[in-house]
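Only one protein chain is missing; all other protein chains are in place.
Showing subunit A:
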Amino acid sequence: MQVPTIALVGLLALSACSQPQVPAGQLNEAASLPASFDFNKLDLRVLSTFVNRRQATTATLYGNDLARQAALGGTSAAQPGEVLALVTWRQQADPNWFGARIPGALQSLELLRIEPGAAGHPAVTYQCFTGKALTLRADTLHQQERIAYLLAQKPAVLP
């Protein structure tokens, strides 16, 4: 009894140290958007990506063609039809690469749309969804600040 047990333990120990398991076939569930939100129907493209080192967050900015053109043009006034979305995650260490951080828990999704407003002035609507379920936030705190921030971003060079 004794000998086989020792042999078995030895074998297990051997196989355990020979290959640390790299997670295989795994999705990044924590960072995934809820299917119910249906982000894809917005049909947006990547414009840029950001990191905030103090808050340890990372974000990706998306936009439709109109928003992309406006962002490229720089200062030109907002056009009705523009859509921008900024998805922000808390960062986590990359389990597969010491030296990298990847998206962790989903933190927020900010959605900005420019719509035709009264008297020919385009109207900006801004919504902020938070948490794993992306629930719409009711308060309007910092909205103007966020709108200005989103509209000020330039696209990253993507040749």
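One rule holds in what follows: a residue touches a chain if its C-beta (ideal position, glycine included) is under 8 Å from a C-beta of that chain, and two chains touch if they have at least 3 such contacts; residues count from 1.
In the analysis below, contacts and distances are computed from a predicted model.
For the chain that does not appear here, its UniProt entry gives the protein name "Cytochrome P460", which is one of "Cysteine desulfurase", "Succinate dehydrogenase flavoprotein subunit", "Oligopeptide transport system ATP-binding protein" or "Cytochrome P460". Subunit A residues in contact with the hidden partner, per the touch definition given at the top, are 18-20, 22-28, 31-33, 35, 39-40, 45-46, 48-54, 58, 60, 62, 68, 72, 91, 94-103, 154-159.
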